[in-house]
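Just one protein chain is left out here, and the rest sit where they should.
Labels run A, B and C following the written order; every chain starts at residue 1.
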Amino acid sequence: MNWLTGVILALFFGLLIYAESDLPDSRAVTAPARARVVDLYIERSYPDTRTPNIVTSVLADYRGYDTLGETVVILTAGLAVSLILPRNSRRG
Amino acid sequence: MRGRLHNPIVEGVSSFLVPFIQIFALYVITHGHYGPGGGFQGGVILAASMMLLRLTLGEEYEHRTFSPKLAGIVAAVGILIYAFAGLVPLAWGGNFLDYAHLPIPGLSSAELRYHGILIVETGVGMVVWGTLVTLFDHLIGSEP
Amino acid sequence: MNHLPVLIPITLLFSAFFIPLAGFVKRELAFVIALAGVFLSLLFSAAGLFTVITAGEIRYHLGGWPPPVGIEYALDGLSAFMATVVTSVGTLVLVYSRRSILREVPERFVPMYALLMLLLAGLCGIIVTADLFNLFVFLEIASLSAYALMAVGDERGSLASFRYLMLGSIAGSFYVLGVGFLYFSTGSLNMADVAQLLPAVHHSRAVVAAVILIFTGLGLKMALFPLHLWLPDVYTYAPSAVSGLIAPLMTKVAAYAIVRMSLTVFQPHYLHDVLPVTPVIAWLGAAGILYGSIMAIAQSDFRRMLAYSSVSQIGYIGLGIGLANPLGLIGALLHILNHAFMKACLFLVAGSIRFRTGRWKVSSFAGLGRKMPWTMAAFTVAALSMVGIPPAAGFFSKWYLLLGGIDRGNWFFVATILLSSLLTAVYFFRVLEQVYAVHSREPSTPVIPSDPPASMLLPTVILGVGVLVLGLLNSVIVSRILEPVAAALK
Partner (left out) sequence: MMRFAMNYYDLMTAALLVIGLYGMVGKRNLLKKVIGMNIFQTAIFLFFIQGGTKPGATVPVWDPRIASEAAGYINPLPHVLILTAIVVSVATTGVALALLITIYRRYGSLEEATILERMRKSS
């Protein structure tokens, strides 16, 4: 079994190095990761939502639905654990 | 948890500290607008204070103050706050989760969004608080 | 009333949120709210499908923000079709589930229904979203609830579910890593936006890695042939109502995500000529068809046999996607619909047999044909449809796949489809023969098995009839819904 895992890991490592060698350098001003959407967030965040913390304004307002999904993920974990490990009724 | 040894120092310090931890947690939830913080981090700190009490003062005492049933209700109410903050704008002509159409009178759309984010963060804080305490009770709870 | 796209998942989410609260008041309320939620979502999906057919695509900006800045929902022919499939099968299986859950897992009634609703909400969220990262969030909601639901049946279910959790989390992480590479190369998370930005960076290695990671992750969720290892154990040891809901839907929604990726995000020619992704999927699908059928023949446990037959049917869908021509895609999408109904009916039959007799070894099914007439009639229809006998729906999806294979000119695929129909016939007729032809040797079985109560029997029969109705309606379904979707492949 371990030679197969060895092959999988080697392939995976190769894929990552292969991919990261061509990743646009995010330090460059023209990096696409910034140009497209993020500059909009930074410029419009304070005027739009009056919240200084741009991460919170993106988290709760621009991409608020992601955070709703995230909160549902936490709720799912709570329900899942209460389903898998039933509490003894003594403690309600 | 089993056969907990009553140690007055531990009990004294923890029951003294917990209120300050909880106030700090509320600060973290509401401080999300101005710096690192927000619903998740604050909710976790609140849950941690509950866990501290459960570990030091034993489950019997703690279950009287914050029982697992209450934790479930807090989590459910928290998520409903978030969901209704999303659903209410539908009735006032906005899309889902569009805080600018929240029916709070006398606020510009930017301030409406500011308060919308605050409502949402408190909802998230309650969900994380209730759920993590439930997780703690079930994982650490003794053999059923 | 263009709020339809968001109303489909939201109704399910709201019913999931109210169930724990209602559960504190009265246990039975959980089932009522769940059924209301899924039925309402079915109405919205059907309305959405009708609107999309008549008025075209609905785009919905969540939070009021236009796409590159905010998250966008898109309800087009493909997603409305899938939403209707998921919610209709979900409604029927939920009606079935009450008695079955009360019998198998009675004390955890409330969290069970909350998680069933979250599972359906997760699936509908994946179907309707047009944002890459949002798809990951709802994929995790669906997966987490599936991990828990599958762990509470048999005592061996925990280990099977743990393995599924491991592989599922690898799949989710691969997908989000792929999305990360895409984001850093193109700068946006919206599917349509990324599709426009991709041609400029087609040959960047990061995009190539992103394709590999995303398709591997979704292939793992879809249980495409070499990545299906988690499926048999999990479907065997799950509670029968849960496997009745997850088996027909979960892998199909992952297949939908792969179709969405190949149609909307990466242009089909990119996946066929520049990167050999679709041929690989086709060959894996063909291999899966054969492997699944052969393994199904070797099984003695009825549920494990159905699980391996699922692996082979998913192979059909993979083959259809891999053919990358309009006929193949129509065959794949039609097979998603047909297989959802067929597999739901088969697993509900398995659950009914277990409910009445507690047995699941095929050898012990002797004489059930007379004792459980309606259930076995539904089973026969579904079995014939799986084999591909004309009036039933299964024949038509295989027919389109055959046409797709011929159109592609690959005779090995055509041979695989025909051969596997024979193999499918072998393991289903073996059960049919056991059920009808063999007389039950024991003079009087301890419990006189009869058809399960109406609330379990009705959904099974409706699904059986549905398989026939879908067969008759297939030309309407194909021309009105699937052809416009497949046109994108021209």
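A few notes on this one:
One rule holds for everything that comes next: a contact is a pair of C-beta atoms (placed from the backbone, for glycine too) under 8 Å apart; a residue touches a chain by one contact, two chains touch by 3 or more.
It should be emphasised that the depicted structure is a prediction, and the values quoted were computed from it without experimental measurement.
Although one chain is omitted from the display, it touches the following shown chains in the full assembly: A, B, C.
Although one chain is hidden here, its contacts on subunit A can still be listed: residues 2, 5, 8-9, 12-13, 16-17, 20-23, 25-27, 29, 33-34, 37-39, 41-46, 52-55, 58-59, 63, 66-67, 69-70, 73-74, 76-77, 80-81, 84-85. Summarising the interface, subunit C meets the missing chain with residues 133, 136-137, 140, 144, 147-148, 151, 155-156, 158-159, 161-162, 165-166, 169-170, 172-173, 176-177, 180, 183-184, 189. On the side of subunit B, touch with the chain left out of the figure occurs at residues 34-36, 40, 135, 138-139, 143.
As a convention for this text, only the chains that are shown with their structure count from here on.
Separating the CA-averaged centres of subunit B and subunit C is a span of 36 Å. Averaged Cα coordinates give subunit A a centre that lies 26 Å from the centre of subunit C.
For this pair, subunit A with subunit B, the centres built from the Cα atoms lie 22 Å apart. Among the residues of subunit A, those in touch with two or more other chains are 61, 64-65, 72, 75, 77, 81-82, 86. For subunit C, the set of residues touching two or more other chains reads 13, 17, 20, 62-63. Residue ranges of subunit B in contact with subunit C, taken from their complex: 69, 72-73, 75-77, 79-80, 83, 86-87, 89-90, 94-101. Of all residues in subunit B, those touching subunit A in their complex are 32-39, 59, 63, 67-69, 72, 75, 78-79, 82-83, 86, 96-97, 99, 110-111, 113-114, 116-117, 120-121, 123-124, 127-128, 130-132, 134-135, 137-139, 141-144. Across the interface of their complex, subunit B is touched by residues 47-53, 55-57, 59-61, 64-65, 67-68, 71-72, 74-75, 77-78, 81-82, 85-88, 91-92 of subunit A.
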